[in-house]
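The complex is shown incomplete by one protein chain, all other protein chains being positioned as in the whole.
Entry: chain A
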Amino acid sequence: PGFEQTLILKCASRADVAAGLRSNLGHLLRCGAVIRSVDNLGERRLPLNMRAPVGDKPLIGHYFLVHFESPPGVKDRLRPLQRLDPFMIRGHVCDKTEADWVRPCSTGEQCKFGEKDKPNFEQAYAVKRGYRHY
């Protein structure tokens, strides 16, 4: 099945980013993946405090989106390889079946707007947690 990985690499220099990308794509190939495409999403300031497995806490990351196909157990096989990678900050994998989500109202079901499937859900939840401060 098809997967996509959001690879966040440390920004040091162009050569380092290239080396990081090469090593991480090598991990994928070692896990039996067939890489379809790699999209460069550019350098971005990291939105949250991310702890790199090796090295200092980074503030900027280079984002890549890798589309690949592999057998189902790729996440478990990839984890030990990513654990000691010096270039990577994050590299979560997501399967592409998420894109098959369909709105219930488009399949002919009655739209649930204005109707409460669980009428007392929000009241019950509010009682447990108290007033929610946004």
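As a working rule, a residue touches a chain if its C-beta (ideal position, glycine included) is under 8 Å from a C-beta of that chain, and two chains touch if they have at least 3 such contacts; residues count from 1.
The working rule: contacts and distances are computed from a predicted model.
> Which name from "Serine/threonine-protein phosphatase", "SKP1-like protein 11", "28S ribosomal protein S18c, mitochondrial" or "Origin recognition complex subunit 4" does UniProt give the chain that's left off?
Answer from the record: the omitted chain is "28S ribosomal protein S18c, mitochondrial".
> Identify the residue among A:T6, A:S23 or A:Q82 that touches the chain left out of the display.
Selected residue, touching the omitted chain: A:T6.
> Touching the hidden chain in the complete assembly: which of A:A18, A:V34 or A:L65 does that?
Candidates A:A18, A:V34 or A:L65; residue touching the omitted chain: A:L65.
> For the full complex, which residue in A:G26, A:G55 or A:P104 touches the chain that was left out?
If we include the chain that is not displayed, A:P104 is the one touching it.
> Which chain A residues would touch the chain omitted from the figure, given the whole complex?
6, 8, 41, 46-48, 50, 61, 63, 65, 89-90, 92, 94, 98, 101, 103-105, 111-114, 116-117, 122, 132-134
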